[in-house]
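Only one protein chain is missing from this complex, and each of the others stays in its spot.
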Amino acid sequence: MRQQVEGSRAIAQAVAWCRPAVVPAYPITPQTHIVEAVGAMAKEGTLSPCEYLTVESEFSAMSAAIGASATGARTYTATASQGLLFMAEALYNAAGLGLPIVMTVANRAIGAPINIWNDHSDSMSQRDAGWVQLYAEDNQAAVGLHVVAFRLAEELSVPVMVCVDGFVLTHAFEPIELPGQELVDAYLPPYHPRQLLDPEEPVTIGAMVGPEAFTEVRYLAHHQLLQANDRFPALAGEYAAVSGQRLSALSAYAVEGARTVVVALGSVCGTIKDAVDELDASIGVLALTLYRPFPAAAVRAALSGADHVIVLERAFAPGAGGVVSADVRAALAGLPARVSTVVAGLGGRAVTKASVQTLLAQAEEGRLGELSFLDLRTDLVDRELGRRDDVHRTGPHASHLLRETGVPSTRIG
Amino acid sequence: MSEGVKFYQIGSRAVGNRLLDESLRTGQASPDRQNTLNSGHRACQGCGEALGARYVVDAAFRAAKGKLIAVNGTGCLEVFSTPYPESSWQLPWLHSLFANAASVASGVAAALKATGRDDIRVLAQGGDGATVDIGLAAVSGMFERNDDVLYVCYDNQAYMNTGVQRSGATPPAARTATTEAVGPRPGNLFGAGKDMPRIAMAHEISYVATATVAELHDLEAKVEKAMSLRGARYLHVLVPCPLGWGSAPADTIRLARLAQRSGLFPVYEAENGEVTSTLPIRGQVPVEDYLRPQKRFAHLFGDRPDTEVLSRLQLLADRNIARFGLLPEEVH
Partner (left out) sequence: MLDVRFHGRGGQGVVTAAELLSVAAFVDGHESQAFPSFGSERMGAPVVSFCRISDVAIRVREPVTQPDAVVVLDASLLHQVDLFAGLSPTGYVLINSVRTLPELGIEELVDRHDADRLVTLPATDLARQHLGRPLPNISLLGAFAALTGAVSLGSIATAVRQRFGSDVAELNVAAARAAYTIVKEARRAPAG
């Protein structure tokens, strides 16, 4: 059924149709609408049987998920930003133990400075925790990705993180074709664990592993994650067959024959496609959905014809540069393409069609450097740096900058 | 697990005391016993936690008719019981992280409930560091939600597994690696120490009890009582650590008894926030008798005993005795 619905609601509904038996929940902006909706469904009985645990922190949420999953229950939770960091230890634990937990990350910036708006710094910070990472381009994709995530997780015994841009997608109303219970049941069978806490067949889960075997255990985890490069497209294909909704590890838009290709993840891809359409230039867009494991071979194949690859990132590595760019560069090793990193939309600053077109014009004129920050207010930066040279007691980092930009509520974009 | 156990210790208080009627002996006294924590683990000689855990988990296992899942926090028990690739555990057992045994156990209980298997019971275990410090939020959350978990804290009063560092349960004046017996105020400072059993009582959960490895019948009985109830329950067991306390391995049970008899470790039960029973002190001892055999208190003794600290410790003991009414009524 096609409906005009809020992203969070659609995601919650899709998750409920996947029949999670245990949902630990802890609130954090901007995922709250998701866990609230799931909670309401569990409470009124439309999602049943389901134990909805209102835990006391995100660390507790992921911990409870670990216990539930090891006990044979399909388990789901959601978080963002600071919450994801607070459960970092448990993320690694879940992946290391091979538990097929599915989690929505409503992408939000990480403080300091505290910021509740959208960028990818949270999920990028945990890209090596051993979870599959999927990035939704829009809410239609977000819905399908959650359903496929449970299949993928349970097949590979690897936890899966579905990343959905906070606010921009979670709080957006748009038309979504919702699959419905019957379709999801046809696609997603009941959970049959590979390991189970069961008095009939006792096992010890979580023992210490020493130097003599740790490397092998970690290698196997790497191997499992790499399987997603094949299994995600295959399972997404099965989903497409029953639902008509297409999902893929990456999707190429006007890439064939393009001299310049912009690579990006998440909702910003839509804006970039609109920007590119209005330009009379040979520019394509490669939207990545699968980020971990990194689909290196597919990325290389897609970009093999490009002269210039621009990676538009929603996060960055301070003191180093791009995050996704590093993976892209490695995938393109040996090819002649030039790779530029553009850091954009940090902390929720809107990535506008106009800015993207300006940056693409710069690229066409050969004026785009290796690393740049889109819409950076160099005047503010220079003024602050000057102030720091003059004054020792400069006070909190953010305060003088905000003084220059004026009251935030008077700005639109 | 079916091989009969041979006992060479005759007449001990712990096992196989022929003076006791069979029906009064502990479950451990049976030659047909099957231990959920099997031999072969790597605990130190005289480890109070190994003794306590064996009694607790066996009693819980019996009470649950074999349908028990154990969740362990990181710590001595977890480390010595699962030296890869071996495991001492004969029941389903999960170790996740240091701070989260309570949350993980909450998740296990939720999964059992959601999948219609809540005839299977859940036991969470952790040391004092895991329980009162790094895992306190998780434990409190579990209590507050009344999740169906029995949480057992094995309290050896410091972070033993990492080399005897002070925890929130370390008693005043005790020497640890981070509260050395040096300087003007050697050892742990006064005012330190979280009273976890009373924190548990403040949550008004159905059952809270303290116990020691000196009174093993009492310990077993408390586990059985706890297992007869549902919802969040808490058991706090004093388990002397010869290594960390600087005591003789053979003194473990004796020290636990002295702790209770001095009043420094009150033994009692509480239900829904109210104390319901106490183990009376029979043969009260001054705190010195308990402290002297432990090197972690050695700096209080010697040529110039620290009478000021000793009397403050005695005051703590006296306060516990008064608070819980631990001295039996005078018989007239």
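Every chain is named by a letter (A and B) in the order it is written, and numbering of its residues begins at 1.
In this text, a contact is a pair of C-beta atoms (placed from the backbone, for glycine too) under 8 Å apart; a residue touches a chain by one contact, two chains touch by 3 or more.
For clarity, every value in this text was computed on a predicted model and none was experimentally measured.
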Visible chains in contact with the missing one: A
Selected from A:Ala109, A:Met161 or A:Val268 as touching the chain missing from the view: A:Val268
Which residue of A:Ala40, A:Ala88 or A:Ala172 touches the chain not shown here: A:Ala172
Per the touch definition above, residue among A:Arg300, A:Arg329 or A:Lys353 touching the missing chain: A:Lys353
Contacts of subunit A with the absent chain, listed as residue ranges: 3-4, 6, 30, 116-117, 138, 167-168, 171-175, 267-271, 273-274, 348, 350-353, 409-410, 412-413
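The criterion applied here is as follows: only the chains that are shown with their structure count from here on.
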Chain centre separation in whole Å, for subunit B relative to subunit A (CA means): 44
Subunit B residues touching subunit A - in the complex, by the definition given at the top: 66-69, 71-72, 78-79, 82-85, 87, 89-97, 99-100, 103-116, 120, 137-138, 140-141, 144-145, 147
In the complex, subunit A residues that touch subunit B: 21-22, 24, 49-51, 53-57, 59-61, 63-73, 75, 89-90, 93, 97, 196-199, 201-210, 213
